[in-house]
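Take this structure, written in structure tokens, and hold onto it; I'll ask about it next.
Here the complex is missing a single protein chain, while all its other protein chains stay put.
Right, chain A next:
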Amino acid sequence: MSSVQTHTPPTPGSASAAGTPNAAVRAAGRIRDTLRSPKYGPVLVTASLLILVFIVGGTRYRGFFSAQVIVNLFVDNAYLLVLAVGMTFVILTGGIDLSVGAVLALSGIITASLLQAGWAPGVVIPLILVLTSVLGLLVGLMVHVFKVQPFIATLAAMFLARGLCYVISKDSISITDPVFVALAQARIPLGGRVSMTWSVVIAIVVVIVAVIVLQYSRLGRTVYAIGGSEQSGVLMGLPVARTKVLVYVISGFCAGLSGILYTFYTLSGYSLTAIGTELDAIAAVVIGGTLLTGGYGFVLGSVLGVLVLGVIQTIITFEGTLSSWWTRIFIGALLLVFIILQKVLTARRR
């Protein structure tokens, strides 16, 4: 942000003549600054990477460029999108949430077992969202009031959630509730033969709400302020305590919702689902350009991060001969590249 101002101010004469080499140099300088800034640089690089990977996929495989493949990216990763949105809030404050994968599984298994017991989906879904938000609230209180490191507090929540999954059921519970199944399997036509599911709609709504909250609300600005410097936030009189607890509530809520979307996808609840999904969510957020120290990053960046992971998965499926474990190696390599990139970008800044 600041380096745009550090450029030498243009002389009055050259400023009036638009299109002179001077203006072009300034425009180029501005582009370079944007690319180098820790705020926009990583996001732009991720966006270019996404396009690049897409082009590579499109030239290598027939049928890769179809609209349905693109829509399926969202259909298959709707739950991860919601998870990454919650994780973005937490990471922006400089925290981390390791519990999201386990909470996702817990949400799924409670949904499945309550539906099996004959509860109506209209009751179950709000109940799950309240439950997981309360779990997030407890984590937030542990972090803020008792000064337990986020890593340990969310680790305890992860054990708790995963343990409760096993206690509820060791076996996979399938969902047969007609309303729920209808909701999960309904396709919304998008013209042509392309269609999407309700989970995509829900995920997109979550993303839009998160963008609005982070960019235009007082809460959003406080989240960024805490990530920048918690001490300064306190001294400025911002509601740091409330916000720090709230981000974990948001993350818990998102994990719960994500669990419901995941059950839409699998139509079952199983205690061992989504082991390691918290890593995917963290990876998506990092690849999306959010700094792990907090303070910089966008929800839309995380969306790009999820899409990059999704495209890699799609390419591996299209390739056919590559085994699924290559996905993990690719994700690791991508993480490495992006973290080093962030390091370079922020090092130039400071």
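To be clear about the criterion, contacts are C-beta pairs under 8 Å (C-beta built on N, C-alpha and C of every residue); 3 or more make two chains touch, one makes a residue touch a chain; residues count from 1.
Just so we're on the same page, contacts and distances are computed from a predicted model.
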| item | value |
| --- | --- |
| Candidate names "Heterotetrameric sarcosine oxidase gamma subunit", "Simple sugar transport system ATP-binding protein", "ABC transporter permease" or "Thiamine pyrophosphate-dependent enzyme"; UniProt protein name, chain not shown | "ABC transporter permease" |
| Among A:50, A:71, A:164 or A:234, residue touching the chain not depicted | A:164 |
| Contacting the left-out chain in the complete assembly, out of A:152, A:188 or A:235 | A:152 |
| Chain A, residues in touch with the chain not shown (by the definition above) | 96, 142, 145-149, 151-153, 155-160, 162-164, 166-167, 170, 279, 282-283, 286, 292-293, 323, 325-329, 331-333, 335-336, 339-340, 343 |
